Structures are given as C-alpha cells and as structure tokens.
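Let's look at chain A:
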Amino acid sequence: MTLNDIMFYLFAGSILTFSLLTVTSRRILRSAVYLLFVLVSTAGIYFMLNYNFLAAVQLTVYAGGIIVLIIFSILLTSHVSEKAVVAPVKQQIFSALAVAAGAVLTILTIFKFAFSPSVSPAVEANVKNVGRALVSYNRDGFALPFEVISILLLAAMVGAIVLAKKEKNPENIEKQTKL
Partner candidate 1 sequence: MNILTLFVVIPVLTVAGILFTKDLKQSRLVSAIGMTAQLILSAILVYLYVTERQAGNMAPMLFTFDALWFPALNIHYAVGVDGISVAMIALTGVVVFAGIFASWKMEFLSREFFISLILLATGVFGFFISLDLFTMFLFYEIAVIPMYLLIGIWGSGPKEYSAMKLTLMLMGGSALLMVGILGIYFYSVPTGGQLTFNVLEIAKHKIPIEMQRFLFPFTFVGFGILGALFPFHTWSPDGHASAPTAVSMLHAGVLMKLGGYGAFRVAIFLMPEAAHEQAWIFIILTSISVVYGAFGAIFQKDLKYINAYSSVSHCGLVLFAVLMMNQTAFTGAVIQMISHGLMTALFFALIGMIYGRTHTRMINEMGGLMKVIPFLGVVYVIAGLASLGLPGFSGFVAEMTVFFGAYEHVDLFHRVATIVAVSSIVITAVYILRVVGTLLMGPITDKHFLHLEDANWYERLSTITLVIGITFIGMAPLWLSDMIHFSLAPIIAKLATIQLPGM
Partner candidate 2 sequence: MNSYAYTLLIPLIPFFVFVSVGMAEDKLKGKLGGLIGTAGLGIATFLSYFTAFKYFISDHVAGTGYTSVKAFEITWLHLTDKLTINLGVLIDPISVMMLVVITTVSFMVHIYSLGYMEGERGFARFYAFLSLFSFSMLGLVLATNLFQMYIFWELVGVSSFLLIGYYYEKPSAFSAAKKAFIVTRFADLGFLIGILILSFNTGTFDFKELTNPHGIAIASMGGAAFMGLSVITWALIFIFIGGAGKSAMFPLHIWLPDAMEGPTPVSALIHAATMVVAGVYLVARLFPVYSQTGPAALQVVAWVGAFTSLFAAVIATTQTDIKRVLAFSTMSQIGYMMLSLGVSKYGGEDGLGFMASNFHLFTHAMFKALLFLGAGAVIHAVHSNDMNDMGGLRKYLPITHITFLIACLTIAGIPPFSGFFSKDEILSAAFESNKILFGIEYFVAGLTAFYMFRLYYNIFWGHDRHYHHTPHEAPLVMTVPLMILAFGSIFSGFLPFHNLVTSDGLAFESHIDWMIAIPSILVGVLGIAVATIMYKKENALPDKVAASFSFFYRWAFKKFYVDEFYMFVTKKIIFNYISRPVAWFDRHIVDGTMNGIANLIVFVSFNIKGLQSGRVQQYAFVFVGGVVAMVLIFVYVL
C-alpha cells in the first residue's frame, strides 16, 4: 500500500461520501458545499493521473465558477436556513432500488469486461501539448471543437442574460400603468 494508493482511496472515499451527502442533505447550501468537495476530490484524482491542466480547469471552472454560481442562485431563491423538501418515501425507495440495480448491473458489466491496458508511451498532458492540440487542425487536433465550444459558451452567456432579464410582457406593463 503505497502513499499513492492511500491517496487514491482517500479521494475515492471522499467522492462517494460527499456525493451521497450532496444528494441527501436537506440543507441546500450544505449540499452545494458537499458538491464542492466532490469536485475538488475529482480534481485530486486528475492530479494523480498526471493531468494537471485538466485538474486545474476542474478546480477553476467547476469549483470556482459553477459552485459559486449555484450558491448565488441558492441565496437568491431560498433562505439559508430553509430545509429542502424531500420526495415522498415511496419515491425515494423506488428510485434507490432502480439506481442500485443500475449500479450493480454496470459494475458487474465492468468486471466482466476484460480491458486491455495499453503499454504504448504516454503523451504528457502539459500545457504546451494541450495548447498545441487545442489549436491544431491536423489529425488529433481540436480546433473545431474548441471553436464550437466557444460559440456555445457565447450563446449560453447571451441566453442566460436574456432569460434572467426582467421580462416586460404586456401584462406587467399593464399592471404598472394601472398602479
């Protein structure tokens, strides 16, 4: 049992524990924090896999960006002390059953399948390689997805702004003029 192994199991344990806590905690804000822990642990696993850039992105975008966004919206839509409404027990039981069955099936399948790990030399995922690949339009280049994703981000941004803007539908205007 090397340190690496211990690290891995720690991360694994924290991912599973906090995942469970995320979906079961009745305080929404806490859920968000647990989710943050999950994401961070995931980043840890990426570090362990030697994908440092990805891990950094995971930390900045997910942990830094999304979680903050979520927390803001939680604060906007509910009180901190408010406890989340949970589904009826029946729904919980059935969901748990379906999910457990699914998990068991998947895991069984995974163990049945003989993966053949490759022995070919690894490409180092350092910033230089990643950056090259991202803007390369050759084979194994990702210029097109990169552009597409940027457009998607732009669209999402515009969309989010439009959606979140206070709408001025005629009814509201009518109401305002009446007032």
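Candidates were picked such that all candidates are chains of the complex that A comes from, given by their letters.
Following the convention adopted for this analysis, a contact is a pair of C-beta atoms (placed from the backbone, for glycine too) under 8 Å apart; a residue touches a chain by one contact, two chains touch by 3 or more; residues count from 1.
As the structure is a prediction and not an experimental result, all values here were calculated from the model.
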{"item": "Chain A: touching candidate in this complex (1 or 2)", "value": "2"}
{"item": "Complex contact set, residues of chain A against candidate 2", "value": "87, 91, 94-95, 98-99, 101-102, 105, 109"}
